[in-house]
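Notes to accompany the following structure.
In this view, the complex is presented without one of its protein chains, the others remaining in place.
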């Protein structure tokens, strides 16, 4: 039995079956039930305040909505596709429950302001959760850095060994990117914290709505200033999708490194059994699936952002039904980003750092060539010349298949008489990191400074 | 109770709960059960042929698989997340059902070739369905053209009235775009018709697999020539996603026009009640929601394409777990494109063409100005000059707020003495279309030629 | 004659010609010359401060750089492709000009921190310009609103006439979207205001760089905290590209409306000759090309964002040459967004508002149906019922081809006896807007409030 549409007044015949299939959103927007009910309760209170509802009507509506909330949370509520969306499903259930007074709830609002309200509240709720996850991930990276302060590894540029660096410094590099993501998350959150409710379908309502009251009641920061813009605007969803896409990009870079470091060729870390899987065919395999999936999921995070941007392109004001397409990408990005943060956290926490492999890599790849050039530069050789001299030394070593540590002082002097006997000590990677003393460098002092700084940032915001 | 992973030999401890959540694909890949079972039956037959399975083993496996197929189709099969994916769920059920012989089925194949087999079969199956839908939509556009052969409306460029055109010609313009989409669909289909099964995990298998047999059995067109490429390749999925994105773009253009034409300002068509919806707040509204949703869904179709392209970017050979991200965008694009075609079909079939409104529009907007310029050009005035003369006539009409039909022969002659008394007849839109006689023009003869041509294309391919 | 590469020490043979073609960036990064020279001057001052350069060396370098700046600005400088990029071109010219002391400039920095410095300074400079343009566009929208405060038009949802609205309110709706864009622009600007210089290639430098000094000298807000992150990070470019993409989306929506409103069917505005063009073939055409191009350019703004996001996906730390691909999308988005704002401004300033056409549209499309339903609701009819009653009235009018203004009080009463004699006055659109009194509504009071608010926002920030 088909329930009558709530907007059917002027229609002669009912919708085609395909219309229902293409337009019903209840399969995905049911997820907004909590926000929808909160919004309706606030709206009912406002209607009472301005005299549209009596005290008793208000009481009944609130009680009815709370009962529906419980039913949904306990799994005793059936969402029906012919009622289109979460708003209609709940309103219909309310009227079934408390009678005609339920129909008064929709006074002085429209689905256009209601749906954007729900979505804004949803984003706020999810931002809170995601922020906690992000902070925890940053904290785990910092902890990993702290427990491995002395481990030295190669820093790479162009995937070629560049210079010695602390493993802790490398972990913190990722942490700082995530700190920027927290900023973008906060921006997305405040984008969403503007009250839309009370503008009706697009031009305002024929009632003295108290939007200041609604703002306070629902915890928004400000009130949307223009009714047409209010129902047209999905910037706040884009801001969230953008945050998620950039975070996904950062996580894809971390994941890429974990995949690389887990190869037998690098062998810089051993991911735990908890986050690796085997092969159905190759018994020796330990695959870094979680890292790969996180890397791969950047695709859908980008796709979700593009998806909504395309939908909004070229739409005239105000609400157009195209905008219903805002929800699925949002929900998918929320779910994906939470999975990815949790997966990354599990890997970071449980991974074993193979200090010896890192040590070998940093000692055998001329990682201190820059230090040697700087040695010359500090003795007055123009840097460009020093660079050329050290280039020749590297070529000499390569041709003779030796590393820097086989070079004697006299070997060095044969390339430039500026080299003193102390020059060979410059070649030691362990000393190299300690020369990086200015802000942001990889010396122990500076790494500790970073750790303090980042802890303050996380703590301050909690 | 947790089922043992099928690859657990060398692992000390089990997976973290997040690992299962992020990596299990059964929630979406269960959709491939039919293809998975077909592939397994073909594989079992091949294994019998090369002597790996006895006749009896083969019989048991095939029977078991068919029973599982029935159970799934009847809703009596429970997919379990701890068994990760559709392949493992079915194999596990098979072994539960027929004992150890079930374990032999996975001989000489790997999940890497199995999953790409399933996906290729899935695309083939869906292409068949989608092709039929597309042909039907094209047929409906042609039918609409045929039943309105004489209706004349403005053709627009830059959304400004350009020249008179037959409504049928306009319908056919969209049909031809869809004919190109059929070509892209066929291309995607043949991309997928290359047998991957039999290459194992990445280098081939240690068995004399008869891939020619598999190809015939499963109805593929050719055999993948390189094992590494076979398990790395997702081009065929991209080809489908690209087809769907371009089709989505075409449908967004048709939808845009239906939205425009349904405005009270254009009022060129009236969409049926079956595909329009009302407003919960504004009683007069008849909203073209289906058209809007189709227009908006171009976003997700683009997003799905980008999503997989991003996932594949920069992946080294061969299979990487990132590639599990190929399925959800594919499934979503399949579902979306079917919805969109069906929705468009419903609108086209049931829409009412408002001939009078079209007539008014084409008569009142100087739509025959080009014809007038061509009149002069054919009498020897260089076209650029003729263009200027007619430009002045239009300006004159605008300033005097009259349309072309108020102009007398002597009015025209005051702008150029090349105008004869017959010039005013050129201003009639109804004659204008009949002058467009060369191939592709909007004259009746040419429109009928198009209709014949397009019918042959659809019929030939059926 | 080929100039020697500045990094050639260990290389036996020179680059292939394709290497130069694919990797040289001078064709596009020459645009950064001003920022590169500013950065170098600041760096030289810092080197003097920490004793790496003598006073005289510093003087020579600064003078040399300033001379190069003048030469470039006067068009007397030849950028050479074999010198790869803007940094190398300027450094080479410096050394040609002042001799070996020029080679000292690159002490304690690397191209990795230099290039991100230049880009950050560039974004800052452009943000300033773009902000002024945005403010001016907002101011023009406000001015248009102010000069047409009393004009009433239909507000549309789903492109169907919804309710009467002030034209000024509609203009302000777009202005508010741009206010959000200013926020995103400011966010992008502050993302870029972090000093990268002084971290060297990736781990810090072997010199006591005074980064605090550099920060002050160059006007940055803070210092990048981690050297590896510093050279890996392009978030600030993404933030700008995202800002530009969303602004482009907003402008595409405004442009879409201008295109629609310029059709002969709507005819709500007449764009000036200054921003419309004709057809080479159709003499009557006045095409809104500027609006169309702005709408179309959303494509490249989206494409530029995706482009860099894809490039960064899955890159391991730290600098990889892939990141050279950050510049062209940035430059293109900067140029595009400036063109689009200027084009939109020209259209808004010069467009003629056709009040009468708007009036006709709002009076003939049952735009006050909601007001009528609210009339009933305020007399105690549950809104859902009121909605149905008015739906029937609309159907009645449509069937009889009359508009609301032909209805008599007794006509209304035949649908519901709640209607009083005053009900017909509710049908007047001119009264409808004045009932929208709550915050954000389209009543005159509220529109004026918005204008004040938006003026304060622009003034405060100037």
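The first chain written gets the first letter, and so on, giving A, B and C; residue counts start at 1 in each chain.
To be clear about the criterion, a residue touches a chain if its C-beta (ideal position, glycine included) is under 8 Å from a C-beta of that chain, and two chains touch if they have at least 3 such contacts.
No experiment lies behind these values; they were computed from the predicted model shown.
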Residue touching the undisplayed chain, where the options are B:90, B:138, B:260 or B:339: B:260
Residue of C:40, C:95, C:110 or C:262 in touch with the missing chain, whole complex considered: C:110
From B:81, B:379 or B:395, residue that would touch the chain that is not displayed: B:395
Absent-chain contact - pick from B:40, B:89, B:209 or B:279: B:209
Candidate in contact with the missing chain, chosen from A:76, A:284 or A:399: A:284
Those residues of subunit A which, in the complete complex, touch the missing chain: 157-163, 259-260, 262-266, 278-289, 292, 306, 309-310, 313-314, 361, 364-367, 369-370, 372-373, 387-391, 393-394
Residues in subunit B touching the chain absent from view: 6-11, 100, 103-104, 106-107, 112, 155-159, 162-165, 169-170, 172-174, 176-177, 180, 184, 187, 191, 198-212, 223-233, 235, 238-239, 242, 245-246, 249, 252-253, 255-257, 260, 295, 298, 302, 306, 309-310, 312-321, 370-371, 374, 377-378, 382-385, 387-392, 394-395, 398, 433, 435-443, 446, 450, 453-454
For subunit C, the residues touching the chain missing from this view: 5-16, 18-19, 21-23, 88, 106, 109-112, 200-201, 272-290, 292-300, 302-312, 320-325, 328-329, 339-340, 342-343, 345-346, 350
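As a convention for this text, only the chains that are shown with their structure count from here on.
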Longest centre-to-centre distance from subunit A, chain (CA-based): B
Subunit A and subunit C: spacing of chain centres that average the CA atoms, whole Å: 23
Mean-CA-position distance for subunit B and subunit A (Å): 32
Residues of subunit B touching at least two other chains: 278-289, 292, 306, 309-310
